[in-house]
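Heads up, the thing below is written out as structure tokens.
Just one protein chain is left out here, and the rest sit where they should.
Labels run A, B and C following the written order; every chain starts at residue 1.
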């Protein structure tokens, strides 16, 4: 779950990391009193690249009134209409750094990333002068060490590492406590009032929701309040289904990410276009199979449905049950191609036979058939 | 620093470990109102074996008055006059367990010790049926695991491990937070109100005082208040000197525990008796040498003083400076035998020569001389 | 030989009384896997498919020699149950559990490293050494004994390729999936290293996916250390480019992560590139001069 900047900053504040004073306004909430400059107006969107898209306005003199705000509320940043704006005090910036914590997945280690040149161009810095980027592995059992902080302080050119140590240690506590996938401060600014987080990018690990129910739900509810006039969130929640809408006409359901992507590739190689990517996970129930069909069939562009099942932990009898029940309840407005094999495949295939749904054994054959039924080339 | 039971229980309470309700009375503080039985009166002494020495009185009916208290205040337990009494509510005990955390020094690991048969006879249980004692190594980087708690709960015959998990996790937090060398609950009682710590033996690591100055000082001040009418604390604080008074006539100072003990053995083998053991540590200043002489010479039984120095990190010039300065300030009322060698020994010996203090090279010769000067056999 | 498990490996099932644990206990035993013990707290004394169940792993290791474990424990209890495995000295754990939080997972891997233990997973379908033993979900009939080692990220993809190989008469030494991440125990590189040391494995099939840098790390190892032929297929060539999280993802991945980048590095490393299971078969047949 990506958080809005203002949500991330609230967590920073909770952990004693300094942020500028600020207030959030939503589109439906008028600015009752005008505010005195200097202020920074920041569009609250979940997309990146906001600064370069004009989503940040600095007002150095005069007052901030409804008109100034409306200038942001009318913006759309990377398909995301601006629904909230954060108005903050302007910091007196002496220097900008980059600081984040995330994971290096294949090394299975938390990593602290730091760069003495923070700000909007950090990715360019990373690309052009990679030696400027410190990647410091953190031991999850012990957290950041003082010497690691001193290493960064030296790179940043800070005389004392004390304030930085506080920020890094508190950021680590927050990263761990909320089970974030990412906490990013860019820029971390050296201001006349000390080190301050001028931006906040926080992503929480949705898998950890069971342990932080109240906190995660509150953050989610707040986001839904803000986004209510915006687009519907396209991904599903609460089960293992991954759904990504695409532009084509072949509806696709698989019981594994790898075979799902392989099928996507094979559809394309066969001259077709997938309407979506929908993967159910490797251990699911008839209900999940049923639900996956609901999700995919809701797309009216679909001309054929391709279901690719190869069961390890998944049982083909369970999958057959989900498919047959869906067809009973809703019928099928497009032809369906099912490839079914693996655990309990005899039982599953027998059920399908009795329900008069043909099954395929070979993946390529199934793909070509589905593409052809959708009017593609194969 | 050993804590009184009531101090240990206060720390337990702070960490959410249940203890009986109770009040502490000192000898100088009269019982203003008599209290209703049932109560347990417990002499507060730092020595062990209190229960078997009659330091615990259970009053099942009637009232607790000053007379009952005085019965304890007149006791002396292992040379320690009773200066405080804890009066507690009596728990309804269903079962008694033993639980402690300490270190296995040579494995360098924290260990959790648990036994389903707690109470006064735990050492006999350990001796007679060692298989009843669980010694569970705890990983200092992660603390107790749930499965370790379940292992103990099963051994204790508890149906649920939930309450025990709370106690073990909180005891671990307390052990770590206060940097204790030992936290012991014996008995940990299963009562009609759940699990409860009926006794508390807590020893804090004095080396950690720098990190817990306020807390350690408050506990120490409280102890000094209670012990003020008792004997003077014999060990010194604030430097690396270890001082243990003994019965003999040869005063002994060494700059290492190993050579100090070797010298103690050699004094005895030579027919003498040491008046004390006084070891300064392997890296000390002239001031520490000076102070060690003050401490040892304060014992009026001493007939000779033996100083055994073999410098590695210690510098013999520093040691000579301390000895010479002490003699200038206080004179020497008994003969002094100094064995001096090691780091900077030429300079140290030259200083001693100029101050007209002879030095020895050989340890056995020095020991025999000191014993003979003290009127021993050698 | 084969890697990680073979006909002599004695296996413990954590969470054996659950639905998935009990079913796999049955399938694994039928296949010939030496399933010697199961553990579910509170179920000590029961039996599942003739396998004795214990409350604690420590009790199981007192009664049996255990060489490896496979876990079906729910994500909520995963961290504790993994530590229980490593603390008794078991050096290989197949962690099928999905949904373990990333923070728990880095703790688990860090802890395993302190004990010198290996984890396959999380969210892995496990592994099969055909004809010898299996620990996990691989459907037995899709595999046959032989000399091709198969490494996959995704479980289903390792079934798909195994099925194709077997149907083409090409046997396998060991087939395994490392799981979907985002935080892993064993990586593709770690497994390539094991196949390199396994005399029974002649050809390695490396199945990758877009995203992450695991295939790149494997490519580096292949370039510098491997002297066995490799066939690779990276799926997701047709998938839309994903968005990275914050700048950190972009900084870490740099130019890596795309199918093109992975394929380029693997090709430079000497691997042959396939774009479908059928092509994998063709390439292996070519390599064998068939």
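The rule is short, and it goes like this: a contact is a pair of C-beta atoms (placed from the backbone, for glycine too) under 8 Å apart; a residue touches a chain by one contact, two chains touch by 3 or more.
Everything quoted here is computed from the prediction, not taken from an experiment.
Student: Of the residues B:13, B:52 or B:127, which one touches the chain left out of the display?
Tutor: B:127
Student: Touching the left-out chain: which of B:4, B:25 or B:98?
Tutor: Missing-chain contact among the listed residues: B:98.
Student: Who touches the missing chain here, B:36, B:63 or B:141?
Tutor: If we include the chain that is not displayed, B:141 is the one touching it.
Student: Check each of A:74, A:92 or A:142 against the chain that is not shown and name the one that touches it.
Tutor: A:142
Student: Tell me, which residues in chain C touch the chain that this view leaves out?
Tutor: Residues 110, 113-114 of chain C touch the chain absent from view.
Student: Footprint of the hidden chain on chain A, which residues?
Tutor: 139, 141-142, 145-147, 150-151, 154
Student: Tell me where the left-out chain touches chain B, residue by residue.
Tutor: Within chain B, the residues touching the omitted chain are 2, 48, 98, 100, 102-106, 108-111, 113, 122-123, 126-127, 130, 133, 135, 139-141, 176, 179, 181-182, 184, 186, 201, 203, 205, 207-208, 210-211, 240, 244, 246, 254-259, 261-262, 264-269, 274, 277, 281-283, 310-313, 315, 341-343, 345, 363-364.
Methods note: only the chains that are shown with their structure count from here on.
Student: Select, from all pairs of chains, the pair with the highest number of C-beta pairs in contact.
Tutor: A-C
Student: Using each chain's Cα centroid, which is most distant from the centroid of chain B?
Tutor: The chain lying farthest from chain B is A.
Student: Using mean CA coordinates as chain centres, what's the gap between chain A and chain B in Å?
Tutor: Chain centroid spacing, chain A to chain B, equals 57 Å.
Student: How big is the gap, in whole Å, between where the Cα atoms of chain B centre and where those of chain C centre?
Tutor: Taking the mean C-alpha position of each chain, the two centres sit 54 Å apart.
Student: If a residue has to touch 2 or more other chains to count, which residues of chain A qualify?
Tutor: 141
Student: By residue number and range, which residues of chain C touch two or more other chains?
Tutor: As it turns out, chain C has residues touching two or more other chains at 107, 111, 114.
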